[in-house]
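My questions all concern the structure below.
Note that one protein chain is taken out, while the other chains of the complex remain in position.
Labels run A and B following the written order; every chain starts at residue 1.
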Amino acid sequence: MIPVSHLKINRRDLVKLGVTVGLASALGAPIVKLVMSQSAQREVAAPSGARYIPIFCSACGSKCGLYFVRNGDAMYILPNPSHPQPGMCARPAAAVQMWGHPLRLRKPLKRVGQRGEGKFQEVDWDTALNEAAAKLKEVADRYGPQAIAFTRHDHLSWHLPLIASLMGTPNVIGHEGTCHDASTAARQAVLGAGGPPAVDPDYANLNYLILVGRNLDAAMGSVRALARAREAGAKIVVVDPRAPNIAFSSVEWIPIVPGTDAAFLLSMINVIIGEGLYDAAFLKGYTNAPMLIKPDGSPLTQSDLGLQGSAYLVFDAAANGVKPLGSAADPALDYEGDVETPSGPVHVKTAFRLLAERAAKYPPDKAAQITGVPADTITRIAREFATRRGVVEDGWYAAKNGNEFDVYRSILILNALVGNIDKRGGLCFQEPAKFPNSCTPGADRIDTILGASLPPLKAKRVDLLKYPLAVSSFDALLDAVLTGQPYPIKALIIVGTAPFHRDVNTGKLKEALRRLDLVITIDIFPQDHVDWSDYVFPDLMFLERSEVSPAPWTLDAAVVYSNKVLDPPPGVDARHALWTLLELVRRAWPDKAALIGYTDKYADYSQFERYEDLMFGKILDYLSKAWNISREELEAALKTRGFYLFKKKSYGAKPYKSKLSTPTGLVEIYSLTALKYGLDPLPDWTPPPAYSQPKAPNEFYLVTGKDQNVSGHFVFTYDSKHLTDRCVWVNPDDAERLGVGDGDVVTLEGIDNGFTAKACVKVTNRVRPGVLFTYAFAGGHASALVDGGYDFLRSGVNPQWFAKGYVAPVIGTAGTNSAVRVRL
Amino acid sequence: MTRLAFLWDQSRCISCGACIAACNAANYGSSTAPNVSWNWLRTNIRRIELSNGPRPMLYLLQCQHCENPPCVTVCPTGASYRDRDGLVKINYDLCIGCRYCMVACPYDARWFNESMWAPVKCMGEECQARIAKGEQPVCVAVCPAGARGFGDLDDPGSSISRRLAESRYVKLLDNMGTRPKYFVVVGP
Partner (left out) sequence: MRRRLALASAAALLIAGAVLAWMGYAGRSAEEIPWGLLVPGYVFFALMATGSSIVNSIYTVFGYRGPNGEYEKIIKLGVWFSLITIVPAWIMILLDLRSPLSATNIFIHTQGGLSLFFQYRSGITWMATLYALFALTLLVELVYFIRSEASERLRSMKSAELAIALAVLVVTVVLDSNLGQVFGNVAAVPAWYGPHMALYFIASAIVIGATGQALFISAFAGGLGVREFVARYYSRILMIGLPVLAFIKGWMAISAWYNPASWEAYSLILSSPNFYIFEIGLLLLVPFLLATFAYYKRSLAMALLAAALVVVAGFVDKYDLIIEPQTAHISYSLGGWAGVGSIHYAPAPSQMEIAIGSVLAYAALLVLGVLLLPLKPGERPRTLYIFK
């Protein structure tokens, strides 16, 4: 069987002839031999004589498809144009700089000073692993295994649940609380969907795109697809207090007051409902908009009427009476009336009516006052969006103001209002790739990908106990460390993530890091938290390891593969983080490690590749069975082409042919999930709780975010010194008023926490008046290990220093924006 | 005749920086040494941000491969020359590092490589090797936004010719008579 190839060639670009011709001819011969080791077969020779090896990028979390190119001495990265989600941006272009970086962690480190001092001695791997493992075991013996916690970003997110389950702790708490927690909670509540790639605009075919707090700095495959839509005349609207890099291109940039997105969106809803521009058929057939709601906000059910069953009810205009949701011939959309119940008449309104009433709080004039966006702009955008059947992007890295849950629900409602769900050019569900989990909890055991089963976990994850609708909320972990509630956390393993640049309460973070019994870090660069660690283990960077993953950021079902292309440079004794973690488990609990076949034969790091292959083999077995394709073919395609496309996106699946995972199985305009957890079932706008509103002339919002020139790794590179500015952006009118010029140094003082730091000013029209902007993750690196020519890492400010530390109840989303005073 | 030219679409460019960093990686070995001439990376592409007007705008600048290049006129050794495909190139066997070409270029498109003691500019060696084999220069190959093009102006069927026929474009410093071949597309 010849692998289905998915050629996404930009038709304007005759470029690819060299590459695709080379590939096509190289792959003409079917590959049948099973190849497990790294062989030259995965290198394809292009006409120039250069060798192209498929990889995917891990410089941010998008896994864009790339080639590692070798041409004589030259080594560089190019996009893989046939990949389901091809790259690229500046971040992988700097990959060789990341690889050879002088600040890379080179050897295991053991802390010799106080936590925070950054004083270490280099130790050999065995010493570090043995000591750290012994301390982990001690913590588990004294407090129970649940006292061990992990925090992570995207790296090893697939593997860590397995490691944690082996140890016996549920506490793998990622970065999502300061990333996509709110939008995912909204996707979950409204669409029954998961993380950001689970639902995405059909970029290639859309007609009108609104980006709210989303700048498309990743994935680059989305950008490529969007370029095709632009050629066909698509319009892009960017709603953001600052102009992200995409705003350099032809977009309409709407500079909005921070934290007021929900008012803007509800005003759009108000216009669309008011002018009848909504898709009534879709709303009636596929959403819970017709549901009848009682005055207390709960839905009317059959049991309210004293009937059998608990189905939700709608008013059927055809039958002139209430009927269960889904069985009415003509459910009324905009209706209110009285319904007789055993306890008397109850006045009900449809969810749609309630939505209309909610949106009526924000007519364009009122919304203009709140958002700073002119009323006629709001009206025009609403009309354009509805008449062109546009799509509003459903959100990724947006944990800014604390009120994002309502913003992203409003967005999903807007998409539903125009009926643009899972249609060509609309907001679509990703085809599931059927990729296995590393472990799957069952009723009485945990099944693992390796075949063995583990005992079930007793404790519950600390953040989910506090924030039940969160994806993760790291702040709850800090609370557990500091207060011992709901139970003590005594050891923290920080894997490939940067808490100081990620999380919103720097003071609390430092206090927790002081308090912990054990802090272990696995990373490639000296992020701030390295100075606070007891043991630091150097990790491989993405060019040095092979990896397999479901393909994110494409609506098609695919799996992607990255080949190892380089060994660590001389002097860098970095090892795979997975090996480090498995060794920690094995040395502390050899029996547990043995459960998944990880024995002391892998203590010799050179043997670890075999275990990696073992795991890879299990994944291949699973996928080949799930998709009924040959394992050999799958493996060969992954290694030589970097991907395997299982199924192209077919539109009109959900909620048309199959139900959603929401309580009603429909798009929940009126969120029963929110209702269940005591939140408002409809979105509303609230002033941002994450910071005090700026009032005085020298007080400003400080908003933060990324562009393609920012990622936790990329900012360390020399390229970033010039491509990422570490200044604070000030609007020219504000600058004139304050009397500051481009390049001046000012002092910022957090209004809510009083923290002060100096910052360099960049006077630019890229930020609206009253607002300052600085990139997240870029400035204010504080590790003592940052030295020499990389002192630029210390410049600028880390915007998290000024954040109050607000975390929204139930949802667990944090606010990374803040308010500051400017002093000259 | 062949007249190789570049296209950059200002209306599509999203300032992702891929072209700038990829030029450094492919042509300059991912060098982390400073480009003192430009206070920049060792790359052939400069980024100029216009931050004071009513909306943010960007320019990406590199050698324009002029048809009337002042750098070639002033070169005393003939090291700077136009090749038969219309690219402006430097023969490093002849270059004496006098930097007259750097002074004479109105686009400031050349930077000084102190280890060679000679000026450097688009196209680097890797890109020249690529186009000799029918591949695109690296900056064009990496662009995710469809904002770059390259090809032969004298071939009406080339992608650059077709795209220019459908676009509105400007050329930089057109009044100086350099006849640059770097077309800045401003819209359809």
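Keep this in mind: a contact is a pair of C-beta atoms (placed from the backbone, for glycine too) under 8 Å apart; a residue touches a chain by one contact, two chains touch by 3 or more.
Keep in mind that this is a model prediction, so the values were computed, not measured.
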Chains still shown that are in contact with the chain withheld from the display: B
Residue among B:M102, B:V138 or B:V185 touching the omitted chain: B:M102
Option from B:I14, B:C75 or B:I131 whose C-beta touches the chain left out: B:C75
Chain not shown, touching residues in chain B: 36-37, 39, 48, 50-53, 59, 61, 70, 73-79, 93-100, 102-108, 112-114, 116-119, 172-173, 176
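Convention: only the chains that are shown with their structure count from here on.
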Whole-Å gap between the CA centroids of chain A and chain B: 36
Of chain B, residues touching chain A in the complex: 10-18, 20-22, 24-27, 29-30, 32, 39-41, 47, 49, 51-58, 126, 129-130, 132-136, 138, 140-142, 144-147, 149-151, 158-159, 162-163, 187
Chain B-facing residues of chain A, complex: 10, 12-15, 17-19, 46-50, 69, 71, 73-79, 86-90, 93-97, 100, 216-217, 220-221, 223-224, 227-228, 230-231, 243, 245-250, 253, 707-709, 717-719, 722-723, 732, 762-766, 789
